[in-house]
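Just one protein chain is left out here, and the rest sit where they should.
Each chain carries a letter (A, B and C) given by its place in the written order, and its residues are counted from 1.
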Amino acid sequence: MECTNQRTLVGPLLETLLAELGKIRNSRERAGKLFEWLVHPISPKKFFSEIWEKKPAVIRRHNPDYYKGLFSTLEFDRILRDDNVQFGENLDVTSYRNGKRETHNPQGRALPFAVWDFYKNGCSLRMLNPQAFSATLWNVLSILQEQFGSMAGANVYLTPAGTQGFAPHYDDIEAFVVQLEGKKHWRVYNPRTENEVLPQVSSPNFSQNEIGKPILEVVLEAGDLLYFPRGFIHQGDCLPSAHSLHITISSYQRSSWGDLMEKLLPAALQLAVEDDVEFRQGLPLDYLSYMGVQHSEKADVRRKEFIDKVKGLMRKLVDFAPVDAAVDQKAKDFLHDCLPPLLTKEEKSTSVYGAPTRWENGNIRDLKLHFMGKTKIRLLRQGIVRLCSEGEGVILYHTVHNSRVYHKEEPKSFEIESEQADAVEFLIHSYPKFVTVDSLPCDFLDDRVAIAKLLFEEGLIQTKEPLQSS
Amino acid sequence: MECTNQRTLVGPLLETLLAELGKIRNSRERAGKLFEWLVHPISPKKFFSEIWEKKPAVIRRHNPDYYKGLFSTLEFDRILRDDNVQFGENLDVTSYRNGKRETHNPQGRALPFAVWDFYKNGCSLRMLNPQAFSATLWNVLSILQEQFGSMAGANVYLTPAGTQGFAPHYDDIEAFVVQLEGKKHWRVYNPRTENEVLPQVSSPNFSQNEIGKPILEVVLEAGDLLYFPRGFIHQGDCLPSAHSLHITISSYQRSSWGDLMEKLLPAALQLAVEDDVEFRQGLPLDYLSYMGVQHSEKADVRRKEFIDKVKGLMRKLVDFAPVDAAVDQKAKDFLHDCLPPLLTKEEKSTSVYGAPTRWENGNIRDLKLHFMGKTKIRLLRQGIVRLCSEGEGVILYHTVHNSRVYHKEEPKSFEIESEQADAVEFLIHSYPKFVTVDSLPCDFLDDRVAIAKLLFEEGLIQTKEPLQSS
Amino acid sequence: MECTNQRTLVGPLLETLLAELGKIRNSRERAGKLFEWLVHPISPKKFFSEIWEKKPAVIRRHNPDYYKGLFSTLEFDRILRDDNVQFGENLDVTSYRNGKRETHNPQGRALPFAVWDFYKNGCSLRMLNPQAFSATLWNVLSILQEQFGSMAGANVYLTPAGTQGFAPHYDDIEAFVVQLEGKKHWRVYNPRTENEVLPQVSSPNFSQNEIGKPILEVVLEAGDLLYFPRGFIHQGDCLPSAHSLHITISSYQRSSWGDLMEKLLPAALQLAVEDDVEFRQGLPLDYLSYMGVQHSEKADVRRKEFIDKVKGLMRKLVDFAPVDAAVDQKAKDFLHDCLPPLLTKEEKSTSVYGAPTRWENGNIRDLKLHFMGKTKIRLLRQGIVRLCSEGEGVILYHTVHNSRVYHKEEPKSFEIESEQADAVEFLIHSYPKFVTVDSLPCDFLDDRVAIAKLLFEEGLIQTKEPLQSS
Partner (left out) sequence: MECTNQRTLVGPLLETLLAELGKIRNSRERAGKLFEWLVHPISPKKFFSEIWEKKPAVIRRHNPDYYKGLFSTLEFDRILRDDNVQFGENLDVTSYRNGKRETHNPQGRALPFAVWDFYKNGCSLRMLNPQAFSATLWNVLSILQEQFGSMAGANVYLTPAGTQGFAPHYDDIEAFVVQLEGKKHWRVYNPRTENEVLPQVSSPNFSQNEIGKPILEVVLEAGDLLYFPRGFIHQGDCLPSAHSLHITISSYQRSSWGDLMEKLLPAALQLAVEDDVEFRQGLPLDYLSYMGVQHSEKADVRRKEFIDKVKGLMRKLVDFAPVDAAVDQKAKDFLHDCLPPLLTKEEKSTSVYGAPTRWENGNIRDLKLHFMGKTKIRLLRQGIVRLCSEGEGVILYHTVHNSRVYHKEEPKSFEIESEQADAVEFLIHSYPKFVTVDSLPCDFLDDRVAIAKLLFEEGLIQTKEPLQSS
């Protein structure tokens, strides 16, 4: 357990921070800086080497404004009024009283009058996927996801004073509990068994006598942070004196070596079967008569032979493992999970979203964009595209037209030719540097301009200077 | 055909008009005024008695700004940049050249760079359901739908100079072609046969030699209006000198007597079968041996008897026709089709959307809204609710949580008790007058307050004065 | 109520009867004779005029062998052994004790050992669709369906002595309870209300105090028959002294005038909408503001006008009623419900099923069947085909490839040309007479032979003499 306890830690206001981050030209670096702010004063390096996936940590800041601007109950109230928040889909009403966890969702739209009535009666409110309603959260999470290389999600929890909304349980994600308003009393417990360390799925609700003694007990105040890895049981309740608003930022769901192997093994087997006749040879005629659970206690020499053969084939499989292709399948899933980037003014003005091509007095102006050899271009952000080989072709996956609502859109992609794939790869590796169209590895200038125009049209690249028209 | 040709017709600017409409307290009256503006200087009364469903009409205004503010190509361009417009779903790229009508939609998001390229190459652009992207169109159409008692839809068409985007055809809706920019040359033709007068479904594309001679030929200019009923064939093309932007506002799809009877007849039959044993008696044992197409030319006295019996039952059916219930089924469908209302500031401040109930410094303020006997309330708008009997219960359907995207949401409704239904009916009939909670026809004050609070919570009513809290 | 009580009624044994029926050349007449046997000594004429759909009737025969050969418990046992009888699908195990009706079906195949165990423990056995397992029942029911012009179904019930298997209830079919073995004590009750006379759907289980006093109470013995119309409540229980085996033959489900009108009304409306513009004209603009349940108590002159208009259109509809086409829809459904015919030796030898065309020593013999002008043909049975107009074409529906399992096969049909339809119609009307190919109403001999061959190939007709090959 890691407790940082400093008197006068004062963070920059979020607005200022985001403005400064906007000036960082490398989106990956920007993500790093934002994460640094999140866990300050622990350094990211220290965080990831000593804490991440290992143990809980508390950061006390004695600065209620440290996370100011990220989210607030006022924003919560505004969303209820202005947006179509649906009970059950976007908002859960819950309670945990006398060891009993209940959900109280009515049907239909969650209007403030009814929601606050529940709250007044001691219910907790959990807003799901608040980034769909708050542009700031969208921005912050879309930056953070580049840090994790894994989807960054969030839920907001509003809890009345003197109540608890959820039973003790553990989750399947790394959790960053960001205290925004009021206070909350947290207890964190070790995973109960070796098998529940870094679990792939969340637990059911536990009763108090199943979870042992807490290894960490703390009252979070506004501006504080609590981190705990997946598998650590936790419960939070409000003191009689104060309500609580916090946001839990989550990541690394199903991002383990085992999850990668789920993609890898079928692909490896397919390659092995295609290439190596040993995998295609028939099983022994009689194998059902000595293999299988009903024969598992038989002393039959053929059993050992059979098992050895299988193990031999499994070892052989290692040589067929298409690791990069399996990683690409993970990457593809990640790109589908991603929030779309929230573009800055500068990004808009140098990309298709602010291209000068426009209708004006009945004419289309500036359609002939001069992508010339010397025009400088780069990807809009590092993490927004991914090249994957599929079958014979190469597919370019991207995030720019994803929805703020999780998986509301299908995965976005288009097929490109092999030479174009080289150009995209060049852009990926050059980022954050701008490179000239001329430097793209295509045989002819026309092809270089064509791939640049295509990527521009699809909204994936920006130019160094706003494009001029002829 | 009706042609109004006036030199100096000047309409009010749309913004001013909408502001003035906002002051009209009766939403039905407001709808009437907006329609008056649409067809000015023809009076609505004259329009509906002499033109509607009967013949095309042109209104020339010599005022290019008459419809200004409704929509523009600049708005079109903005939408492409800012919103997730998808080819095929929200935007069609079409052409009609040498008698051949083609659609050129690629896949994916329609970004301006690619869209304007198509346009430059002579393709027409049709934006579907533009009210999902333009708040003004949303507002206008949501008002107009109360005039029609039937869904008001719209498509926007942008056509390059010297081109035509669509083949001649007729539609299944009443069409108001509102010329917004440039000019368009229109030809309108009579329905080809009696059977194609006021048709229930649209036609396929016609070739030029199938449609005869136009009965109306006109060059619409910005500010002009062309109306034609369903069944009238039409085609529009741009002069070489000017592009065209127009919006076609449509209504009255499947809103005929026959469509009502589609709801009515099964319900009437069900009632008749329940109430009258004659409908439940078995068919004659041998009827298959003399009835049916294969026996239709048989001279068999039993045929006449059988047919007379059927006709007698059909006449009897008239007495079982549940006309009001069938109308409610049409109403229910209409409420599902409706755009949600775009609330004014005043409407917000006196409804749940601006209710003082709110979170403040960790407390819920003003939750105990004082709905008292003397509190004055009314429906937010006339057309937003509908009471329907279903089975044993009464269901209140409403439009307030519908989506701007057609049928994106399921029909919205909740069941209410019989006494509450009386109160809602009272509110419906009192509109636009405010009535006191005390005047609601419930036995006890508590019940009156309860139904008022329920309707307020669901966002269906407003109070005369913003609610005060204790 | 009709009770026939005769001392010495002796019927022919079923086998003899079926052999004799096989000699009747007209399938419709054959059906009549079989029905005569079923209700003997009441004449069918009297039965249908005085009893059918009107009141229950008992026929006591004092001849336990009257229905011998139709079904038996031995056959029941054989089916369990030899056929794949599935609990729940083909066999129900039920009990009714102390006013409680229960079903005891396990999963999987119903083998005799387990089934008889249930029986021994006082459970009733209901075999569903026994015609799928018993060829005699298949034969009998496939003949009877021509009598009814409506599907003839059956269930078999085996009840241990001293028990009751089902709660009192009424069904939606005309029921002929044929006592095969042992005895059963029956009580029949009047429909409880006018609305439950000749009902379209079966009732739930009733408790004893919901059903009043029986109007008929009788102990059926082997050879007896009990008939009651749909809507009459009934319950049967075994005396302590004897078990009971009976089969209930059913018909006339959903075969009322109202069921015909369910087909007729949408078709009539479609024709009216196509032909008469009055049905296509728009509803009054404001109709939602005075019609509908919420306005039903309004005194508004427009309400009467609206309702009168609707009623006027309903009366007009009578002139558009396509009665024959609606009957064909009922006929089509009936043909799908039908059991396929069980062909006699003679029918096989003169139809495609016994055609001399065959493989012999590596050659196909007798492929060139000599359908000559003078070849005499007729339909295999009267009720096996039906001509229906659909859209532009004529479809010939038939039953010959139906399954013995209800609706296991899709409806069977093929499209034929207009002239061929005339030939089929001619064959339908000529039945049971054989007619020469020459007499078919086609312009050319070739066409006459072609349609004859087509119908022969599809298994729908037989020739007077077995076909000779060249």
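Definition applied: contacts are C-beta pairs under 8 Å (C-beta built on N, C-alpha and C of every residue); 3 or more make two chains touch, one makes a residue touch a chain.
All values reported here derive from a predicted model rather than from experimental measurement.
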item	value
Chains in view that touch the one left out, judged over the entire complex	A, C
Identified contact with the non-displayed chain, of C:H401, C:H429 or C:K464	C:H401
Which residue of A:A152, A:M291 or A:V400 touches the chain not shown here	A:M291
Residue among C:K184, C:R230 or C:H243 that touches the chain left out of view	C:H243
Candidate in contact with the missing chain, chosen from C:R81, C:H429 or C:K464	C:R81
Touching residues (missing chain, whole complex) on chain A	28, 48, 52-53, 147-149, 174, 194-195, 197-200, 252, 255-262, 264-266, 268-269, 272-275, 277-283, 285-289, 291-296, 298, 306-307, 309-311, 313-315, 317-318, 321, 323-325, 327-328, 330-331, 334, 383, 386-389, 424-425, 428-429
Absent chain, residues of chain C that touch it	73-74, 76-77, 81-82, 84, 107-109, 111-114, 116-117, 119-120, 158, 161, 181-182, 242-243, 352-355, 357-359, 362-364, 367, 369, 401, 403, 412, 414, 456-459
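Definition applied: only the chains that are shown with their structure count from here on.
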item	value
Touch-based graph of the chains, sorted into line, ring, star, complete or other	line
Chain nearest the overall Cα centroid	B
Residues of chain C engaged with two or more neighbouring chains	none
